[in-house]
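Pasting a structure here, questions to come.
Yeah, one chain of the complex is gone here, protein chain that is, but the others are all in their spots.
Naming follows writing order (A, B and C), and every chain is counted from residue 1.
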Amino acid sequence: MALTGVLRPGHVALRVLEMGPALKHYVDVLGLIEVARDKAGRVFLKAWDEHDHHSVVLREADEAGMDYMGWRVDSPATLKKLAADIEKSGLASDLGWVPAGEHPATGERFRFTVATGHVMELFAEKDKLGNDCGTDGPDVNPHPWPDNLRGIAPSRFDHCLLYGDDLDGTVKLFREVLGFGLAEQVTAGPDGSLMIGAFLTCSNKPHDIALIRQPVKGKFHHASFILGSWEEVLKAGDILSRNKVSLDIGPTRHGITRGETIYFFDPSGNRNEVFAGGYIYYPDKPTITWTEQELGPAIFYHDRKLNERFLQVFT
Amino acid sequence: MALTGVLRPGHVALRVLEMGPALKHYVDVLGLIEVARDKAGRVFLKAWDEHDHHSVVLREADEAGMDYMGWRVDSPATLKKLAADIEKSGLASDLGWVPAGEHPATGERFRFTVATGHVMELFAEKDKLGNDCGTDGPDVNPHPWPDNLRGIAPSRFDHCLLYGDDLDGTVKLFREVLGFGLAEQVTAGPDGSLMIGAFLTCSNKPHDIALIRQPVKGKFHHASFILGSWEEVLKAGDILSRNKVSLDIGPTRHGITRGETIYFFDPSGNRNEVFAGGYIYYPDKPTITWTEQELGPAIFYHDRKLNERFLQVFT
Amino acid sequence: MALTGVLRPGHVALRVLEMGPALKHYVDVLGLIEVARDKAGRVFLKAWDEHDHHSVVLREADEAGMDYMGWRVDSPATLKKLAADIEKSGLASDLGWVPAGEHPATGERFRFTVATGHVMELFAEKDKLGNDCGTDGPDVNPHPWPDNLRGIAPSRFDHCLLYGDDLDGTVKLFREVLGFGLAEQVTAGPDGSLMIGAFLTCSNKPHDIALIRQPVKGKFHHASFILGSWEEVLKAGDILSRNKVSLDIGPTRHGITRGETIYFFDPSGNRNEVFAGGYIYYPDKPTITWTEQELGPAIFYHDRKLNERFLQVFT
Partner (left out) sequence: MALTGVLRPGHVALRVLEMGPALKHYVDVLGLIEVARDKAGRVFLKAWDEHDHHSVVLREADEAGMDYMGWRVDSPATLKKLAADIEKSGLASDLGWVPAGEHPATGERFRFTVATGHVMELFAEKDKLGNDCGTDGPDVNPHPWPDNLRGIAPSRFDHCLLYGDDLDGTVKLFREVLGFGLAEQVTAGPDGSLMIGAFLTCSNKPHDIALIRQPVKGKFHHASFILGSWEEVLKAGDILSRNKVSLDIGPTRHGITRGETIYFFDPSGNRNEVFAGGYIYYPDKPTITWTEQELGPAIFYHDRKLNERFLQVFT
């Protein structure tokens, strides 16, 4: 968690073209747990080791992509303070409050749009559902994993990678107002001074949000979920193939973050990632810089080159 | 890192009976890197993925055990504030400052003794040595791991487990003054209200320090170092056996923290652990409670019972 | 498979005290598949990647232990020839034929008792059930693993370890008549000439049967089932603990065979093992010899010492 009180990515709201196939994908194949539906037809999901009520929100729409990403902060006081800080910073637009209950089991959310066109939210309250591991009550004498897992079964929603134009504005807000660290960056340009990729963290994880500079607004590259081991990445690949899920790339390793990864698409074309590994980040760790010439191994350390799809396909 | 600004366990200072065998153990077998010696004969070591100058300090003495454990805070201002908070709390004794340079490449340290008799330190400055992964300069286009590893080669010093009597006093200081979270606890007593084990964290890791209630003062159970996978735990066991290192227990899994672990002893009888795995902790995660009857699986999840050595042997 | 035509351990017949708890153990926890019951109440089971009709036979009895172990040979002609060879050798007693159909879906079996008192069988015919991986018919376009696995789910029954007195006689029969290789041996005695352990193979696996010299006749130490990885050994330990199965030892590594292992007991006290790893054996590979002083690491490579239970508890 950042010293500002931003704890973690709390939810991502995705648009899907049809809810039926989407749920088959996110529940049966990816292995998330459906926890609620609302009157508008939105479906709320969580991963097995998340205590919060939900971390993924699906909505039917004519176009795939991300509606917004929400960040859990440690307290209502922090929520109030950060909302004011964001407003004061001038680095976001369309600021406003979403009332408590608009997401089930969730308090009020402060919503704003960052320079790359993505809608972000902060919130301080969401009910706890626990993780089904406890044997003598929730959180009492737990097993290390529940016995009702199915599909790939990542333990948590981990981060998003987003595409947008004004990278500097968004990075400035996350770093200077929300207190994120810049764990890694990709630089380009004649003197290497143009940041074309930013991997930002509010935790000891190598990234909680990543941004790539592209001449677009508010685009979504992928939502990522965390696994426990490289062997689980292999099993994920097996499960994806068995279910004829459209694979993007992997299993492989990222240079950036060292993560062990596999990418694939939901039936609406939204990219997902499951991954394992990475290092322990601290705010005083020097930022890792990747130069443009080493962009290949930065993204796919084994292949040492990008596939075009990675840059060109997003929602 | 805690919202108070305490970032991580920064160093542990251990007493060894003879420096030669100790270095064979910590460098050749465990795989730490020697970075400095001082006039007093102390040897300073780091793990390969730590950026700080050192994390382990060895000193020859007539009796094994831990001299002190040091905590990195985010800034000199935090150091000053926390020193004042500790003094004000009345929860520590023998407070004082160790001047900059007493540890090489390290700023001044605020030293104090907690209720269980352990000496703790806070510090804000230590030189960065980096991790030997960068290919075009430190932290530029890095490989995921350096190619000069030897021995078990954990990536970082992770935490200590300590034995002492006044658990409540020490836990109170870590939680209320330093801002640590209580990730897990073991309870006992007629009504289950006596905390006999506390697993405290200032990060997203399940523990940065752990304490077990025993009728002693200032005792050391183990220092732990983190590995990347369960397979590395197996290889650690192989390396320990090849070198005829005295094994305590493992490979196995902890119920507490879910860690995958192996314990062993340095030539002076100080216990070490290397482990992998565990979950991602956040300050709003409910504390996990283990009841006394389930102490077996809490500590060794597979064996479901303690070996006597785990409770009775410490330094 | 041995050049004589002995292919593999085809089945092990075990006595259990109560069938209900035994099936809960072997089906729900270990993850074998029940394929048949006969009028006598025997239950026939197979592991998921075995093609043969069954590999484990359970029978209710007043005392736990092994009734017999059966070996699949490549053809009826080999069966006939080896039966004659065994008779001629004088190394077995109580020779005779069990008629086809006495085991469901199985041809006639040649039964004999070896010098250590264990009942062995050879057979050439057993129906094939396949492995549930094929997608367009059995054995057509298969997935790497079926999606209906439960429990620990080893892929195959692998070997047995047996205790008996006249080791030399049994080893002589397996080597000289059945064509097994001696992959590893443990030696003792004043001049190291007494073989106290023999690890015999009719395949490229390090062992298909193992024998330990003990002053008993026809005793059973364990039946072993093979897993795909060290991570599956960890998961096996987790599943055993969740189900409160009595653990013997592990996860750990064997010096002998290099296997990565965990031992546990069925509800009747019969020991089971699941393991991964080991090397590729060929008939021209030199026999590995373990001396008595290194018996500890030979059996448990990490602990470097035997637990008494390993030697004293058998059925």
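For the reader, a short list of remarks on this structure follows.
Rule of thumb we're sticking to: a residue touches a chain if its C-beta (ideal position, glycine included) is under 8 Å from a C-beta of that chain, and two chains touch if they have at least 3 such contacts.
This one's a predicted model, so the numbers in the text were calculated from it and none came from an experiment.
For the omitted chain, the shown partners it touches in the full complex are A, B, C.
Considering the whole complex, the residue from A:W230, A:F275 or A:W290 that touches the absent chain is A:W230. Hidden from this view is one chain, which touches subunit B at 143-145, 147, 229, 231, 238, 241-242.
Where subunit C meets the missing chain, the touching residues are 1, 3, 5, 7-8, 49, 51, 72, 74, 128, 130, 135-136, 138-145, 155-156, 203-205, 226, 228-230, 253, 255, 258, 277, 279-280, 282-291, 294, 297-298, 301. Mapped onto subunit A, the interface with the missing chain covers residues 230-231, 234, 237-238, 240-241, 244, 247, 250-253, 260, 262, 297, 301-304.
Criterion: only the chains that are shown with their structure count from here on.
Centrality annotation: B (chain centre taken as mean Cα position, compared with the mean over all protein Cα atoms). Distance from the subunit B centre to the subunit C centre is 44 Å, each centre being the mean of its Cα atoms. Separating the centre of subunit A from that of subunit C, both taken as means of CA atoms, is a distance of 48 Å. Residue positions of subunit C touching 2 or more other chains, listed in rising order: 231, 238, 241.
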